[in-house]
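Only a single protein chain was left out; the remaining protein chains are all shown in position.
A and B are the chain letters, set down in written order, and residue numbers restart from 1 in every chain.
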Amino acid sequence: MNEIMAIAGSTWRRILRMKVVYFLIVCVWILIGSAMNYDILSLGEEKELMIDVSLLLNTIAIALIVISVTFEIPRELHEGAAATMLTKPLGRTQYLVGKFLGSVITAIIIGLIIAAGFFVLFYMVFGEPLIISLLQAHLLIIASSIPMTAIAVLFSMILPEMITPIITAIALWFSFSTSHLAKYGFMKIIYGGVLPDLDLFNFKSAAMITAGWSYVAMAAVWGAIFSVFALTLSSLIFRFKDIK
Amino acid sequence: MEDFVIRTENLTKVYGHLFWKKKEASLEKLNLQIPRGSVFGFLGPNGAGKTTTIRLLMDLIKPSEGQAWVLGQPADNVKVKQRIGYLPDGPSFSTYLKAYEFLNICAKLLKIPSSERKKRIYEVLDIVKMTEHANSKLGGFSRGMIQRIGIAQSILNKPELLILDEPLVGLDPHGRQELKDIINEQKKAGTNVFFCSHILSDVEKICDHVGILSRGKMLCCGALTDLLSETGYRLVIKAGHDDIMQKFMPEASSSSKLSDGGWELVFKENVEVKKSIDELKREKPDAITYHPSKENLEDFFFRQIASTDKRI
Partner (left out) sequence: MKKTVVNHIIIMAIAIVAGGMLAKTLHEKQISTIPSKSAISGVPIGGFHKFASDVKWMLFINYMGSLQTINEDNKDEVVKRLEQIIDLNPNFEQAIHMGAMSLSNASPDQAVEFLSRAIASEDPTLKKNWKLPFLAGFILMHYKQPAQYSEAARYFRMALERSEGKPEDYVINSYLRARGNANGIKDARLALLDSLVFEWKKTSGDLMETTIIPNITERLLVAAQAARDSHPGDEKVTAIVTEVSATLGDKHICSSCLHSYGPGDNFCAHCGNKVKPYGQCSACKHVLKGNFCSNCGVKAK
């Protein structure tokens, strides 16, 4: 576990040392806060708008953090930084899990920072304290970083470096967009098992409806199970992969 | 305990597995046995397969055929890596990390107890003369500094086997000397060293065993003293004795005109030639100087490579 955490530590250190991350967080807060100015343009829907903007931007920020994995892993493999690590007593699976955990932890930290900023702004503008359903909607988005990162790690293994980030972004987009496929027969098992149903984390359309803590917990567990599948597949591919 | 720190059996690596790619053997049936307590120099021209061999030994790439053992364990055994130090060719590390942080991660991976970690990290930084850069980011380091950090991480765990891929590249003459000193220190401490380099004079000074690889095939391998014992004769003909030169030229393995107008001919061990030279020495003692020659590693290396090229 120490080895995994060492790799995870280097990953979140990398992301948290990028100044652009803090710029991103501040921009997100500003955009969330600016929703209050849309009262006339939205005919009094500025509260709803602020909620929707916060959920949208939190999702995008987390997706960007996750997609950064698709830059990092291939680059480390290509430039030889990964080779240095893998010549230590570190299994290839441990390396992948370390990268996965590091990215997930970073995404969770950044997601929580954005959500906390939103709740402070929401309180300042509308005087409403923490709304549980909204908190759950944000937590679900944050939890979605688990399967998203697993997808990013998997694609880092199977795709050429140049196209990995783009394909990962498209895959994440469609994973959030195709939940209606789950209605159809055989797809019920395949979808969510092999194909990721990230829409399970999507309460953006009903942020004022309480998802329930059990749902949030179950969704996180599903994310973890899907990640086990994706990471095991990644590990299997990585086992046979030549490292520069 | 196995007698060999590294052993390979028919180790082969073929690149281009996909059907539309031309298959290309980077390494062909390499059989290598490196005894304990040796400093092994792995030589070969560019593309010979040296780095491929090292990567196979470090389990970074998978063999197409054959097997490799390192310190008595299969090369894909993760645990054995705890006893190995490895410096890659042109090392590249995470640029966002500080030197200390990077070495700390390496120390964690090497399972160095947390109580000893800091001390050991500063020890190795001191060895590679990088202590003052401990808190600088690797991204700002020069190639030579990166090489030093690479060396530091490779000796962090006081390895039983140190594998160095082109360790002298990127270092200034002073740095090269320091590295040679480090390798000698490691040798004295009982570390087995396996390294490949293009700088043959350095290899000759450091190594006691060498192997020469060309086009994926091992040309020769053994103790340096044994390999270079193949003696010949060096005949220096003074200026104005071209007739002697012309007489012996056909038998010479190499010839070169000297700056003073004389000639130097080199012969392989040959009883007939030796007899003729002995006679000439008696007849014209001032016209020639003659002495048995022992090849240096560079000559040996080029002769070996040339012989393969001729075979091809």
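One rule holds for everything that comes next: a residue touches a chain if its C-beta (ideal position, glycine included) is under 8 Å from a C-beta of that chain, and two chains touch if they have at least 3 such contacts.
Since the structure is predicted, the reported quantities are computational estimates derived from the model, not experimental observations.
Counting contacts over the entire complex, the absent chain touches A. Contact with the chain that does not appear here is found for just one residue of A:Val28, A:Leu139 or A:Ala219, A:Ala219.
Residues of chain A in touch with the missing chain: 38, 41-45, 48-49, 52-53, 55-56, 59, 172-174, 176-180, 182, 188-194, 197-200, 202-212, 215, 218-219, 221-222, 225-226, 228-229, 232-233, 235-236, 239.
We adopt the following convention: only the chains that are shown with their structure count from here on.
Look at where the CA atoms of chain A average out and do the same for chain B: the two points lie 47 Å apart. The part of chain A that touches chain B in the complex is made up of residues 2-3, 5-7, 9-10, 13-14, 17-18, 76, 79-81, 83-91, 240, 242-244. Interface residues of chain B facing chain A in the complex, by the touch rule stated above, are 55, 58-62, 78-82, 84, 86, 88, 90-94, 96-97, 101, 105-106, 108-111, 150, 153.
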